[in-house]
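With one protein chain removed, the remaining protein chains of the complex are shown where they sit.
Lettered A, B, C and D in written order, each chain numbered from 1.
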């Protein structure tokens, strides 16, 4: 049996579906966060010496950094689908994902800065990863700024989608330029990280929290997309008939 | 098709020469920014030599970006852009012609003036050649990428400064490799070639993709 | 008279908030320019600390100038400027209100963000206070001087870049004393006061003279 | 009360008109006519003080307008080829700011009434940028219903308006004249204005 994907691309169908999924994602996010933090804080103390306690910030820092990058890919994916198939829902999804992505970017910068202050003795340096993260923040802000600067929603959607696509073409180039501007020397404050070097308890907490952030992103993006749907479709019959609208 | 390219190119250059100042202002802006730095930073030649390549490239970025705003805005305001969208030729051609004119008027002068800057910042002779070459390869990329931003922000209030927000992050690779090439030429001649090669690759990519992205952006913005 | 001032000020702030981005873009431009430098210049903290004050001031100059273009241009294009010239109050008041709004939206945010830049360039804590104070005194001067340039170039093609040509040289004293104050605070606390005092004097002069000069320029440009 | 003596206006090296003399009393309307490019707009802007004539004087109640400045500007309302409204603000906000700047406070109720009067009911709260050409014009013209200025200077106010709106605007102007106001008007459309004293000024080169 073939699934009619375009059926779910209609806001009217997607709205209730998203509504039903939000609680699941929200609860998963809460449970996993609690578990991850518990594990990170109470099951790992033995391996961290006293001056290394701040290392625990890794449980927020690294998942946030991962999510920030992944969400940009998601954003661009929706943008491409929107431009190709001209489905309104994809634009709405893109617009709904952006603030969460920006938030994680900021979170990773913020936690990284604190970590840096304690670990490297400086709030900020021009380490490649840090620089890339900063630029990612600019890209998110650019997307949101363009979207909010245009108040014809159709134009706003399409223009900012195009920007996201241009961004995603250039993002690898930008990151690659920052990481290795000179083929001979790739000095960085971040060590060449690999999972092997990380203690398994820490790794577990980190991974659990990554999944928790992921679930959180789903829940928040769905909530936001539902709001966007309500606002944009407020003049349609089906929105007027919704119980939460007509009361 | 070539006829269209030629007409648009000639038109934009004619428009610029009508106001003679236009041709020179990007250049002057560049020069002024470059000259402001020693005033703010101090005039020790060691420091200047150190920051010279970076300053030149940042100034080039800003000059190119500043001029970008006008790329489509005035055509948009008086309705001629609408007419260009109705030209019976691919819009990408028109865009490419406009960007070419823009580069000839704002990018090329920077390339030609480069040696003068070399003097201001005490850069050695060989470096100046590299700088010109790097600017020659890099500034068209700036114009091409910038055009996309200019098209997207068309007719928006605060367009000028919104463009910078969208476009400056995308300029970063050019900045890094451009100033990298110049810095490298002061230390190690061999690495220069790799830098220039990468800049060339950027240019090729930009020429192929940017006009079409810009055209798409224009269609969205004019609607 | 105060009523007119209030109305124009409220109007311009309302216009800016209508497009929420407008308020933030000058700020982001400033941040991006500041962040570009290390990419071009290199990331050694010694060099960064050395050029930090200069970079901050040059970026502030550019951000303020870029935003200036919009000060009268959009009012000119849609005919509201003409209507303002016909307001039964001295034109200087209207101009002063517009410049104040401009500074609140573009200058003040720079002052508030200054400490963040201090971090990026590894500036010591005391310096950051001085930098904020210097920016607080200096940025209004930039807005006031810039307004004259914006009024003179109104409606000219390539206005944006022409403004920079007229205005940047006039900005130089602010740049020199502003970055001087910041640099001095890193070495010799006593000299700082003198620098700030001079900046304050500039501000006073600008507040007194610039609105009338701008008003005169506007009358000429609109005719 | 408005008196013009020996007015000559030049643009570039073209002399548009020279030695123009006329005067306009309360309750009178002056209808400036002429081909495209004969200098109607230039004349109107000169009367507003926005354009400096080559020679000649313009008097308001016997005083030179350059000398009066603020006091004169309080008495006039100029409506030009441009609408003079901000696209980013709604019609209501535009009108409110406009009247505040002209020096009188108008209540929101009056503003909404004026807009409804101009046929913009339902569009009051949209940014004027999205309005159609004619709707923008209507929003700008709503000022006429709120102003307390005596001398209206209207440059082609009827352009872009549909027929209903043209008729309506004629009434508004006629009303103003009937109440002792003054107006100077240009238009290329045949418009019937009957109330008050209508004078004609042919500006042809």
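Here is the rule we go by: a residue touches a chain if its C-beta (ideal position, glycine included) is under 8 Å from a C-beta of that chain, and two chains touch if they have at least 3 such contacts.
Being a predicted model, the structure only gives us computed values, none of them experimental.
Of the candidate positions D:18, D:35 or D:107, contact with the hidden chain is made by D:35.
Across the entire complex, the residue among D:7, D:111 or D:165 in touch with the chain not shown is D:165. Against the chain not displayed here, subunit D makes contact via residues 11-12, 34-41, 81, 119, 123, 126, 130-135, 137-138, 156, 159-166, 188-189. Against the chain not shown here, subunit B presents residues 3-4, 7-8, 11, 14-15, 18-19, 75, 78-80, 82-90, 222-223.
The rule we apply is simple: only the chains that are shown with their structure count from here on.
Remark: subunit A and subunit B have CA centroids separated by 32 Å (rounded to whole angstrom).
Mean C-alpha position of subunit A lies 56 Å from that of subunit D. Our note on geometry: subunit A versus subunit C, Cα centroid distance of 35 Å, whole angstroms.
In subunit A, the positions touching at least two other chains are 138, 141, 145-146, 149, 178. Annotation for subunit C: residues touching 2 or more other chains are 15, 18-19, 21-22, 25, 28, 32, 39, 74.
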